[in-house]
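Missing here: one protein chain of the complex. Every other protein chain is in place.
Per-chain numbering from 1; labels A, B, C and D assigned in written order.
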Amino acid sequence: MTRNTDTGDDSGDAVADGGVAEGGQRSGFSPIAALNERFGSDFVESSQFWLPPFLLVGLFVYGAIIWNLLISLTDFRGFGTPDYGDLDLQMYSRALADSGFIDAAINTFILLVGFTLVTLALGLGLAILIDRNIRFENTFRTIYLLPMSLSFVVTAQFWAWMFNFNNGVINIVITSLGLGRVDWIGNPDIVLWAVMFALMWQFAGYAMVVFLAGLRAIPNEHYEAAKVDGASTVRMYWRVIIPQLKGSTISASVVLMVFALKAFDFLYSLVGGYRPPNGADILATKMVREAYANLNWAYASAVAITLFLMTLGIVGPYLYYQYNRGNL
Amino acid sequence: SGGGDGSDGSDGGDGGGNTLEVLHAWTGGDGARAAEALVSAFDEEYPDVDHEFNPIGGGGNQNLDAVVANRLQNSDPPSSFANWPGPNLQRYEGVLGEVGDVWESEGFEDVMVEEAVDLHQYDGAYRGVPLGSHRLNCLFYNTSVVEEAGVDPDSLTSVSALIDALETVQSETDAIPMTHGASGTWTTTQLFASTMLGQEGYDAYMSFIDGSPDEAAVRATFESLAEILGNYINDDASSIGLTESNQNIIEGNAAFIHQGNWAAGAYRNAEDFAYDEDWGFKTYPGSEGMYMLHFDSFLYPSDNPSPDATEQFMAFVGSEAAQVAFNQYKGSIPTRTDVDMSQFGPYLQETQEDFASADERPPNLQHGLGVPSETMTTLNDVISSEFSGPYNVDAATEGFVDAVSN
Amino acid sequence: MGTLELDGVTKVFPDGDGEIVAVDGVDIEMRDGEFLVVVGPSGCGKSTTLRMVAGLETISSGEIRLAGQRINDVKPQHRDIAMVFQSYALYPHMTVEGNMAFGLEESTDLSDGEIETRVADAAETMGIAELLDRKPADLSGGQRQRVALGRAIVRDPEVFLMDEPLSNLDAKLRSEMRTELQRLQDELDVTTMYVTHDQTEAMTMGDRIAILNAGELQQVATPLECYHEPANRFVAGFIGDPSMNFFPVERDGETLVGDVFDYSLSASTLDDVGDVTDLTLGIRPEDIALAGDSTGDHTFSTVVEVVEPMGDENTVYLRFADAPEGETFIATVGGLQQVSAGDEITVEIPEETVHLFDGTSGEAVHNREIDE
Amino acid sequence: MGTLELDGVTKVFPDGDGEIVAVDGVDIEMRDGEFLVVVGPSGCGKSTTLRMVAGLETISSGEIRLAGQRINDVKPQHRDIAMVFQSYALYPHMTVEGNMAFGLEESTDLSDGEIETRVADAAETMGIAELLDRKPADLSGGQRQRVALGRAIVRDPEVFLMDEPLSNLDAKLRSEMRTELQRLQDELDVTTMYVTHDQTEAMTMGDRIAILNAGELQQVATPLECYHEPANRFVAGFIGDPSMNFFPVERDGETLVGDVFDYSLSASTLDDVGDVTDLTLGIRPEDIALAGDSTGDHTFSTVVEVVEPMGDENTVYLRFADAPEGETFIATVGGLQQVSAGDEITVEIPEETVHLFDGTSGEAVHNREIDE
Partner (left out) sequence: MSNDARTDGGTVTEADPGASAGLLAGIDGYRVLLYLGLLGMLTFFLIPIESGLVTSFKNPSGVSGSLPFAPPTGGTFTFEKWRAAFDALGRGLINSALYAIPATVISALLGSFAAYGITQSDWKQKYKAPVLALFVAGIFIPYQAVLVPLSQFWSMVPLQEWLGFLWALGINNDYAGVVELVVTHVAYGLPICTVLFRSYYKNMSEEMIEAARLDGASIRRIYRRIVLPLSGPMFAVVLIYQFTQIWNDLLFTLVLVQTESSAAAPIVLILAGLGTSLEGQDFALRMAGAFIAALPTLAVYIAFGEEFAEGVAT
């Protein structure tokens, strides 16, 4: 930090000099003035604020992604160093031939879509309930959002117990309803939905908060106008209010999908290991497993790039949408 | 550099250059106690060696493997780490040193079982020293449950006999015929190995491991497995692990379990649960006279941070003192053939006798001795995707055959 | 039949531990087809009154009757009332056509075809036929205003309610829409209750004006009655811009004695005053005349403090010669009459133009004469 | 020396692919101590002009000189200029004293003691001495406005810039502050550039008014010059409320021929017109006189369409008898003159009050006579 501030001081001085240089602009050339001319009057002076963070992010995020792409083109595995001299798409063709990868990709997709949909639906329901001018609104909202503050690791513990075959709350409840026990975590056909359910528990509060903000942004007059226009409460929500939540829905969906892509922590903690329960392998867990359990670095990088492209597919249009709406 | 010593031994804080750093995964239960016994025996033998024994917990051996891999990757190797010899050594290609002089000076080649001699060599050099051995083709049972069902375990000498017995248990009692903990795939892979050995015989098993599988044998094995797993195991098999599964035997909820003989460790610790009275052991049906081999060994990384101390440690690991100290707690047996077994319990004594007198000692499939780790991963992936209910015999067969074929 | 009656209508809001009486026993009767403007300062209860009529607020006590039927307990969606909101409250995700059709779809059984026809007709009336496919976001302020009106008229309700519908428009558009609204109301002849806080709107638009203050109804009358015959000092001060000048005076025989001036009254005026002694004298700025050099009973010498030329007229801040600096009153004089700050001039406050109010209750005791 | 010169000042904003010329070659010279009001419709470039003077926008072309020095490239913090913003832009976390001291601390080397003294003096001037320890959030609108002014005057700058400083105040406070601002500017005698879109403010406050439209300067003159001698049709229409009436006419010899009326001109007026034939005739509403029954050269019979009674006067929408319905013009008549919709009345448009503009360029060719 100290060093950082020092740099700040230096460039501060530089700017003061820049001022002088500007005065003499007509006589000579000043690089600072030239930069400012091109990028805007405060470009140089403000860079002391945004440039260091920007470089940090640029290096660690975007530099790393490019590096990752490079590694995914090598055959790097085991111990040693990647050989950047020999780049090809072998790892990607391997992925396409790997049924585990295909399964993980399909699971990722199902999780993405399923989780997002159910969470949005529940979140919207909660938001509407909360928004009905209730008493103790803050208490309800706080509790609904509570799981969001917990670590994936913690919620995994809770849900491992909830889904426990013999003594979990869920099986207790369904047996008390006269149904047979279900092996939530063990059955590969069910486990993904069970995970989805647990994640929904954790993030429905988030969707609620976003929708609530959306609901509150709709002027009271719209509710009243719909009433005066003769609509019942249900019709009012269906025709007038919910269609106006498009923006909230989009931003909540994007964030939820990104959460789903990151569900690694949850799956890892559920079993305490790199291999999630059968049927719940997703690209995020596969990537980490290939890298850190199997040392297939290049292959893991290729999986990671696939995951990244999936994210980009979601976030890219979102960024574009935000840009068009002038939010960037 | 995921935590660990300075890489070149000269910069480590507390003179780490000479500190012996040993990584293993025995973090709980018998393992922890055995590791403790090992350490104190080591202290007794080599009081001057600075050492640091680091148990790496979590996920069975997975975490240990990951940590070791990472440190080797970062050229920051520990002095030694616990692992399996055999084809498993392939994955440490290029980062293991040689301990041939230890073998020579200690005369290990003469006292270790011959399989140990073979399996600890890679690329023509010794890479580690064995500490103990578990047996894998075991079938344990709860005496009272099998009695209630009217089944005589000793009479089960083929897989089909086993299946019949399971059927009997199913119809005669409320107990689970065979308990299975399949939350990890490894138990099923391991069951495959024992079943194949028992049903298809030694040669079929060995050619499978050696990369020239007989598809019909593999298919037949999977068919039997499908029958067992599809009909006779516990409902919650897929969500529990070995420990809970084994608990079913102890609590009298199940008749049989197939496991390595580490399962017996839990019986020893359970109250009022005595060998031969409450629980019994039977070689996995059909594999009588065979001892499916397993080794716990310590490997020697090259670029060793404490070469001298490590060599001392290696010599110690192969010594009688170490093997007795460790194995009696671990529930395994020494890999030396010249050990006095009097300190071991009756079950281990029997195991040692079987070991010594076995006709064949086929290497295990799941624990490193049979196939390289990469193949093992693939086998487990096949189990995971095709054979964890519903049981797809065709796909599993194809997957296994492809995985081992070379 | 759109007669609308408010009978002792009161609204009490809970406020922490206490209560706020937002509307206090308001009685209004509106004829079918009447255009009533409700006006008053901010917070006086205008919106609350309107919202009670719409059914958007419950009524604490009193009764509202529409065409003779008590509607206190009828849900808003079942009252046959259309409302135009200050913010227009157009549904942003629907086209203009969707916005206009919504009410018909929800409240009637009309077929799609009929709805389309009615929407098209209403759009024609409002001159927004070519906007039907646009979304509200693509409309200008004036167009949105028209759509909001269109949405109300398409339903052909018994009563229109409008809450400051013009306040979001700029001045020019506002005066344009003002005229248009009047024309429309003339044409449709639907009972309309129109809320504004702008006295210009009130004066120019309504058949009658209802003036509210602090929840209480002050006067319901035609605009000119309110201007020339205010019921009390509040109305007198509220209606008219610049405001009426007020001077507190004490009656002393035939003379009103103020702080710095005396004002003698004629017999007929004295009659009106009766025995009230504590009075307020009111005079509208445009009634104060420059007297030149002539002096008379009701002329006073004053000093000009500030002149604000407005072009067509000047607003002159005057001070009685004896009054302390800063204590000014306002007169408006023709734009070409040259007065400048510091001038001493004589002004006349003609007796026929003065108003007198009870100093305590504020009730008007005497209003100006109107020469017709 | 606070003379401020704008010399061909132009501002071009990039806009997608194209450009917006927000300010287009504006030339203004302000004397030291002058109070200039810049007025114009929304979006005409007023704020942009002011912000260029402040240094908050770069200047696309042209030159701004302060006391003769070109300041185009001087950063805002080094120009000796203080600005009062529409939102006041007080620093919410500092006390009033902190707000006022901030500029002195940042831009001068004064000691703490000196700064304190100057702040105290300025606070005295603005009458906010007892507010010095409060935070802006604890102040009323008017007090905030005073603090914002205080913050500007304490720096004793060469030039004050004010961008609609009164628009956030309510009507009453606004007119109060208007007077106060004028008084203050008189007292301090600092060159002041004041932006507003409110023509009343422009008329009443400035020494001179600069009228902008679409980025171009229309006229710089005293308020009354602008009212009575507008440079062009835009100025004539912009200044004055209600606006001047305009009629397109064609000159035919000595007569102006409109759509529905003819208007004969005297020789002196014809002189002004010269050889322009395409003209616009302008007449202010207050100059249209009810002629009673008398007829003359410049009387016309009209129909009253709408009467908006304002109390002190009525705004009357008239239509020439021959004009189609809806084509109205406005006259203001005394509040007690009874006219009602539908009446036919004769009005006079006196020749000495008419304005004539070039029909194409809009330039004034003849302005009304002023009888002084």
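Assume contacts are C-beta pairs under 8 Å (C-beta built on N, C-alpha and C of every residue); 3 or more make two chains touch, one makes a residue touch a chain.
Predicted model, so just to flag it, every value in this text is computed and none were measured.
Touching the hidden chain in the complete assembly: which of A:Leu124, A:Val254 or A:Ala280 does that?
Of these options, the touching residue for the absent chain is A:Val254.
For the chain that's not shown, point to the residue among C:Gly2, C:Gly40 or C:Gly55 touching it.
C:Gly55
Using the touch rule from the top, list residues of chain A that touch the missing partner.
Touching the chain left out of view, chain A contributes residues 1, 8, 12, 15-16, 36, 39-43, 45-54, 56-65, 67-68, 71, 82, 126, 129-135, 138, 140-162, 164, 166-169, 172, 201, 205-206, 209-210, 213, 215, 220, 223-224, 227, 233, 254, 258, 261-262, 264-265, 268-269, 271-272, 283-284, 287-288, 291-292, 297, 300-301, 303-305, 307-308, 311, 314-315, 319, 322-323, 328.
Write the list of chain B residues that the hidden chain touches.
1-7, 11-14, 27-31, 54-59, 63, 66-67, 70, 73-74, 240-244, 247
On chain D, where is the contact patch with the chain that was removed from view?
Residue positions of chain D that touch the missing chain: 54-56, 75-79, 81-83, 85-87, 89-93, 102-103, 106-108, 151, 155.
Note that only the chains that are shown with their structure count from here on.
Fit chain C onto chain D over the CA trace and report the rotation angle, somewhere between 0 and 180 degrees, nearest 5.
Resulting rotation angle: about 175 degrees.
Measuring between mean CA coordinates, which chain is farthest from chain C?
The chain lying farthest from chain C is B.
Hey, how far is the Cα centre of chain A from the one of chain D, in Å?
53
Check each residue of chain D and list the ones that touch at least two other chains.
none
Please output the residues of chain C touching chain A within their complex, sorted ascending.
So the residues of chain C touching chain A come out as 51, 54-56, 75-79, 81-83, 85-89, 91-94, 102-103, 106-108, 151, 155.
So in the complex, the part of chain A that touches chain B is made up of which residues?
Against chain B, chain A makes touches at 78-80, 99-100, 103, 163-166, 181, 183-188, 271-275, 277-279, 281, 292-295.
Mind listing the chain C positions that touch chain D in their complex?
Spelled out, the residues of chain C in touch with chain D are 170, 179, 182, 200, 203-204, 223-224, 227-228, 239-241, 284-286, 306, 308-313, 315, 332, 335-336, 338, 370-372.
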